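Missing here is one protein chain; the remaining ones are kept as they sit in the complex.
Moving on to subunit A:
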Amino acid sequence: MEVFNPNPTVFAPTKSHRVAQFAKPHSLWLNDADSDQEGEYEDESNEVEAIDQDEIFELIRSISDPEHRSMSLEQLAVVSAPQITFDLKFPDRVTVEFTPTVPHCGMSTFIGLSIRVRLLRSLPERYKIDIKVKPGSHQSEHALNKQLNDKERVAAALENPALLEVLEQCLSTASLNA
């Protein structure tokens, strides 16, 4: 496999401070180790609870980088909490920006797809997610953004068994560091 960034800069991860309590119970990616914290977040009200930047970041920070599998997207500074923004008019519409480690990174589509799938599986159905690379961070920025937000192409990609297998591997770490 072609190596796009042989020597990435590694950043220290932040400490996880809370568990994504809104994730669906059948989500594969939240393990039982979190269960002892569940009590803190019980909420008796039926109100739709807004989800904040940190909670969404919590879901994606520990996804593995496809090229450097032992490292997380957070460690490589591909994702960060401030890069998650909410539409002021529609709080259920979220834009997640990510920063490829190098402008020619051929794995960017895959990274964007892994973020999308992680959020698709974890966030309540009402959320509509747009995924974008940080402006100026990738040579094919426009093409990348277009592909990552084409629901038909995303749906077709997820019916590709080979791609899905690698995706599951990268997502399987997504709660272990939490």
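The definition used in the following text is that a residue touches a chain if its C-beta (ideal position, glycine included) is under 8 Å from a C-beta of that chain, and two chains touch if they have at least 3 such contacts; residues count from 1.
Here is the rule we use: contacts and distances are computed from a predicted model.
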{"item": "Name per UniProt, for the chain absent here [options: \"Ras-related protein Rab7\", \"FYVE-domain-containing protein\", \"Probable cytosolic iron-sulfur protein assembly protein 1\" or \"Eukaryotic translation initiation factor 3 subunit F\"]", "value": "\"Probable cytosolic iron-sulfur protein assembly protein 1\""}
{"item": "Touching residue (missing chain; options A:69, A:104 or A:126)", "value": "A:126"}
{"item": "Subunit A residues touching the omitted chain (full complex)", "value": "92, 125-126, 128, 146, 149-153, 155-156, 159"}
